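The complex appears here minus one protein chain, its other protein chains still in place.
Per-chain residue numbering starts at 1, and chain names A, B and C are given in the order in which the chains are listed.
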Amino acid sequence: MPALKGVGLLKGLGVTLKTMTRPAATRQYPHVKPDLPARSRGVIALIEENCTVCMLCARECPDWCIYIDSHKEQVAPKEGGRARTRNLLDRFAIDFALCMYCGICVEVCPFDALHWSPEFEYAEHQIEKLTHEMDTLRTWAYSVPAPDPLEEGAIEPKEIESARKAREAVAAKAAAAAEQARAAAPPVPAPAAAATQPAAATTTGAAAGTATTTPTAAAPTPVAGDAAPAASAGAAGAGTTTAAARPADVEVEPGIDQATYDRLLAAGESDRTARAKAKAAYMRRAKAEARAAQAAGATEPAPAPAAPAEAAAPTQVPAGEGAPAAEPASVETPAAATAAPETAPPAPSAVGTPEGAEPAADARDPDARSPEGDPTASGTAAEVVAPGAAAAQADAEHLEIEVDQETYDRLIEAGEPERTARAKAKAAYARKLRAAQRDGGGAGS
Amino acid sequence: MIDAARDLLDNYWVLMPVKVLAVLAIFLTFPLVVGYMEHKVMAHMQARLGPMEAGRFHGVLQLVADGIKFVQKESIIPKAADKWVFALAPAVALIPAILVFGFIPYGPDLVPIRSDVGLFVTLALSSVSVIGVLMAAWSSANKYSLMGGIRAAAQLIAYELPLVLAAAAVAMQAGSADLAVIVERQGWWGYIVGPLVIGFFVYGTAALAELTRPPFDMPVADSELVFGHLTEYTGLRFAFFLLTEYAGIVSQSAIAATLFLGGWKGPFLDGPWWLAAKVLALSFVVIWARSTYPRLREDQLQSFAWLRLVPVSLALLLVVGFLKVYEVGI
Amino acid sequence: MPLMYPLVFAAFLFSAGVYGVLARRNAVMVLMSIELMLNAVNVNLVAFNAYLRDELVSGQVFALFVIAVAAAEVGIGLAIVLLIFRNRETVNIDEVDLLRW
Partner (left out) sequence: MNGQEVAFLILAVIGGLAGLLVVTSRNVVHAALYLVVALASVAGVYLLLAAPFVAFVQVIIYVGAIVVLILFGIMLTRAPVGRRVLDNTLRARVGAFVVGAGVFIMFTVFLGGAFGDERIENQGATATEALGESLFRNYVLPFEAVSVLLLAALIGAIVLARRD
């Protein structure tokens, strides 16, 4: 109750007058583009390469506004076996006049073909023009922001992991073939021969590894950082475990990974966040260690860790196993931490390359990444990599989407923003590769 | 040259069209200025920008664009409407609003129609607009329109009283009902200094209600009556009603400035510009009140007129009479 | 201007009012007809005031009085009409026969 009746009236006048002198809160939309959050739900975009015509989205749509046409196609068997059929997408259209933007289709899509795009300027004068076809939906996908990096020390996603592994296996095979070819011709020095031995033979691998591998050896690691952020996030995982070495859960005492904690604090994270992440990292590593110990104990006496200080959890794979890629897990050298403070350094894949093998063609930035890879931890079943072979032999099923450099440069020159250019270049690359596959497949069948 | 022009102007048949044209020019420009001001001021008071496109610079031509739009629109007369009354109502509302501008003293010798009872003429003319509102309300054959019309009639009758009484207090103080004389007898500070400041507030409030402007816009309360008596109007007829409203704001501001604020008198150089400045300032206050106060309920509206404004203006009349008789200077 | 002009005009308005009062059965219409008659009287008063060049402008003063009385009459009359309408749902003066017995 104001002391004097009517004071409120004057106060009200004061409020409006004060508001008048302040700048307006509105934005002049057509002239000034709205500053929308990157993940605004403007429109539904389609990455048609990912679509398997499973029809989940069309069936779950409450408005029935998704139209999908497809045809079946026979795929010639790879080696023996019978031919398989698969669905090929002919039409994918969303009627945005019906769509109520519930996002259920995006949620149910099992292959990440549908995404929310922040584009919103697609109003039309005729309602039928709001039915947008595959090509339009694809162009919207370029503005879909990359997924956030995984949490500190999180496990690499399955699909990325398996893709990487498949590629490594292929590379190893090719390297082995090359090595055999070479071994057939000139006499090979002893350390090199030792390097061809199974992992179990090199329990003193510290010395041998140092002798046989060169620190600058570039690994055919997927250039994850920009080409496929998900992959980068996955690779950032500290404890990289193989699928085989993942038995039942193990109990460990909770603790804090001091290195992670310090690094996160230095990176400006709040104490609580840093502590939580460090704890998570510690738990993950401890579990990985325990599992590794279990696995080693089950087969052979556990080999002494090659690099006790740096390599936190070297996962030893039994020699009899087909996959010879033993990897250094959780490489947390201080140098790596400074080089990439936010994410752990990419796991330098432990393929030692003897005698100065050249960096793989698609590794765009070898120097920045490989030196930190501790060679002592990796001299196991390394074989020679034939440069460029990896890309040529990349399995079609585990295709890593890369950037088509030509398209990328052209778009950058044309003045496109970096993000769009990269996305389009990626799509161009995927398209090319697919076309090549189809041609190859067609010729084969 | 100037003398020749003066001689020419002395001829009645030359002077008359000049006066008519001048009044029409004032009638057509000032309401547009106030309308634009309303757009912008209200927008900024609501943290918006208002019209920004028409006329390139901050939407200065917005009302012109609006006018063009209104002309292009179809003039619909409802089937059940009383066609003649419906069609005539905007004119009945508009013409008195134009005529009022003829009686306002714009400068020392700039009174288009000088009348002994100029004050009563302006009041009489502004009260005629009610008939237009009632015609529109009844002829629309729409219950919302009729309700709005009844409310408008009740409100206009109620607020006519304090309006006239406050004006009468000024006429009493000045000793004349001639608007030009009333201005002459004021200093440039007007009657705002002294007991008549109460009259100024009473007159302002009552004028706001006469114009059915917010917060006294119960007759056109859009949340319950759509748009009152204007519900069925479209196109040019609707534009006429809007023009009447803005012309009403200008003319009531001009009358209030003449009665209480010294009209065309100012601290430095007397002249019409002072009146223009005062009119714009008062119009700003009208818009200001609109964007500040919530609408009064119908019963609040009526009791405010009868229980507050009428007694206050009667008391004011008494006080002014007392001071006048005992020659206490104001 | 001949004095007969306003006088005939007033007479016409007055007799129109008389006709209205007698011919109408709607109370509001009767009130309006009475207004016409009062106006006719006013016209006469003002016309004679102008004709006589009265020092005291008595005609105009009385015209003002008549206007005031007319306002009072309409106020009371409409109040009565509203009251009748509220009680009997009609404003037909033929049906308002409370005083007949």
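Here, a residue touches a chain if its C-beta (ideal position, glycine included) is under 8 Å from a C-beta of that chain, and two chains touch if they have at least 3 such contacts.
Please read all numbers here as calculations on a predicted model, not as lab measurements.
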Discussion item. Considering all chains of the complex, which shown ones does the missing chain contact?
Written reply: B, C
Worksheet, complete the sentence: Out of B:22, B:110 or B:128, the sole contact with the unshown chain comes from B:128
Worksheet, complete the sentence: Residues on chain B facing the left-out chain by the touch rule are 82, 85, 115-117, 120-121, 123-125, 127-128, 130-131, 134-135, 137-139, 146, 149-150, 153-154, 156-157, 160, 164, 177
Worksheet, complete the sentence: Logged for chain C, residues touching the omitted partner chain are 1-9, 11-26, 28-29, 31-33, 35-36, 39, 42-43, 46-47, 49-51, 53, 56-58, 60-61, 63-65, 67-76, 78-83, 85-86, 91-92, 94
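The working rule: only the chains that are shown with their structure count from here on.
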Discussion item. From the mean C-alpha coordinate of chain A to that of chain C, what's the distance rounded to whole Å?
Written reply: 96
Practice prompt. Find the geometric centre of each of chain B and chain C from their Cα atoms only, then give the gap between the two centres in Å, rounded to an integer.
Written response: 32
Discussion item. Nearest whole angstrom, what separates the Cα centre of chain A from the Cα centre of chain B?
Written reply: 71
Worksheet entry | Partner chain A, residues of chain B touching it in the complex | 41, 43-49, 52, 288-289, 291-293
Worksheet item: Quick one: in the complex, what on chain A touches chain B?
Response: 9, 12-13, 15-17, 19-20, 22, 24-26, 28
